[in-house]
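Structure provided below as structure tokens; questions to follow.
Heads up, one of the protein chains got dropped from this complex, but the rest are sitting where they should.
All chains are identified by letter, namely A and B, in their written order; residue positions are counted from 1 within each chain.
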Amino acid sequence: MSSSELLVQARSLQRDFVVRRRAGRLRRTRHVVSAVAGVDLDIHAGEAVGYIGANGAGKSTTIKMLTGILVPTAGTVRTCGLDPVRERRNLARQVGVVFGQRSGLWWDLPLVESFRVLAALHRLPSHTWAPRFDELVERLELTSFLATPVRQLSLGQRMRGEVAAALLHRPRLLVLDEPTVGLDVLSKERLRAFLREERAERATTLLLTTHDMGDIQRLCERVLVVDHGAIAYDGTLPGLVARVGAERVLVVDLAEPVAPLGGITHTQLVGVEGGGLRQRLSFSPDLTTAAQVLAAVSQRADVRDLAVEEPDVEEVVRRLYAASGR
Amino acid sequence: MRPLPALAVAGFRRWSAYRMATVAGALTNSVFGLLRAAITVAAVGAAGGVIAGYSAREVATYSWLTQALMTVMVLGIWDELAVRVRTGDIAVDLARPVDLQLSWLAADLGRAAFVLLPRGLPPLAVGALTTGLALAPSAWSYLLGALSVLLGVVISFAIRFAVNLSAFWLMDVRGALTLHMVVSGVLSGFIVPVAWFPPWLGTLASATPFPSMLQTPVDVLSGRVTGAAAAQVVALQALWAVATLGVGRLVLARATRRLVVQGG
Partner (left out) sequence: MADLPPAWAPYTALLGSRLHAQTAYRAGFVMDLFANVGIGLLEFVEIYVILTHTSTLGAMSASGALLVFALANIGFSLADLAVGHVDNLPTYLRAGTLDTFLLRPLPALAQLVTSDVALKRLGRTGVALIVLAVATPTAVAHWTPAKVVLLALTPVTGAAIFSALFVMAAAMQFWLVDGGELANSFTYGGSYAASYPASVLHLPLRVLFTFVVPAAFTAYLPALLLVEQPGPAGLPSWLGWLTPLVAVLAWGIALLVWRAGMRRYTGAGG
């Protein structure tokens, strides 16, 4: 990994904002707030990084500095080897960005028109963008609503359109800000499956912020947690879960109803459904493993199916913040 | 507090939040006042000193007073109610236990009360310093003038209310709103004094409530009409206020029936 190219390199990255508050009837006081305070960040080509943290922890500000929308107050950042603000337009050719709450599409035109305009914006000759467009349409299943004006699309349809739009110019780095927020389970899963395929095929580097642990679990091998503008954790998801002592839950579907599976070492029975057909056991990953728990269960019942549930992002972040004394 | 005064206070508060906008607006009103006074004064000069009873000083005063009152009377486009109709939020308003028209009127009077001084005084002050103002001589004119401004706001609101309600029938109200802006801008005497109109336009204007909305308050405050004549034009304003509010209620009744029958 360390031998591959650095796509994002940030050193002591800082961004301050001046906030004016009303103090009394006419007076206003100025406060300087650091939204990002000393972030060091290396992302290598081909990595998939999940960037999580509470609201207001500095995620969006960091992304804006990486993509050239905001100038850092202090520190340095290079994205794809470029100075993001000064070489913004060159950078735009190599980066695709989707902000979940904003649209990069033309709301009053049929979806397909947005791709034509974007291809022209990036000055892509038709023989390079047309095959890419066909590929994205097929893999994101856009065909049925290509002729629909963007404002009439459902959120899930629009988001697939946004992701396709961000990938049309084959960027090396894809930045997704809350890509799955508000989507139903099926839409989320479809988008994640597509992103996995895209990464497998083109080794696109991925940086995403999310509130959904499922996104991280399915897409990212590396997690960054930001807290009050600084990186509070950088490592794998299981490592993060172990560090905060958050518990995973093993869900087992059994062949026939069995008495509650209490008393298995290092586990706690947290749910019994269907008269004992489905049971849920929580365990701490640093005390035991899913395999050990499954082995113990298998001695007492015939397991037909199983799933491991991860703790949710808010919970993990809360615990991490608590552990660092916030 | 009783509901209608409470709504008026809320309307006042909402507008007082836009402090910067108020300063910017007062400056803009004053710049336009300077230009309008210069143009009309030059016209009077070129015509030999008087046009339809307006001397240079009087027409300058007219320019400053209309400029001072234009925000109060909303001579631009106002679509707040139309937006609520289009989004369906109007149903929430209709469900409230207060009369829809009167509650919006109360809020509009609150708005007008807030913009009156900050948007009105700067142009008048600039006018007093540059061209001088020819204002009414007696206190009675100002008392009557205050009442006349109030009635002007009511008429302005009543017409805007009815025009906005056309959103119940029209897919796109921008055309109707712009038409209203153009017609009220001309016929209210905002662009040039009604007395300057060619006869056909003057006759047309006098058949509408628009002169009662702006020209009448300006005439009373500047002392162009005084005494019994002033009382008479203000009485006419009151009639127009009642008539325009009445038309608004009729439109509202039809609109509500449509809403109930068709479910929006």
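Quick notes
Here is the rule we use: a residue touches a chain if its C-beta (ideal position, glycine included) is under 8 Å from a C-beta of that chain, and two chains touch if they have at least 3 such contacts.
Because the structure is a prediction, the values reported are computed rather than measured.
Across the entire complex, the residue among B:Ala46, B:Ala95 or B:Ala139 in touch with the chain not shown is B:Ala46. Per the touch definition above, the residue from A:Ala10, A:Leu41, A:Val95 or A:Leu206 contacting the chain not shown is A:Val95. Of the listed residues A:Arg11, A:Arg78, A:His122 or A:Arg139, the one in contact with the hidden chain in the full complex is A:His122.
On the side of subunit A, the interface with the absent chain consists of residues 15, 64, 67-71, 73, 85, 88-90, 92-93, 95, 97, 99, 101-104, 106, 108-109, 113, 116-117, 119-125, 127, using the contact rule stated above. The omitted chain makes contact with subunit B at the following residues, 18-21, 23-25, 27-28, 31-32, 34-35, 38-43, 46-47, 51-52, 171-172, 174-175, 178-179, 181-182, 185-186, 191-192, 196-198, 201.
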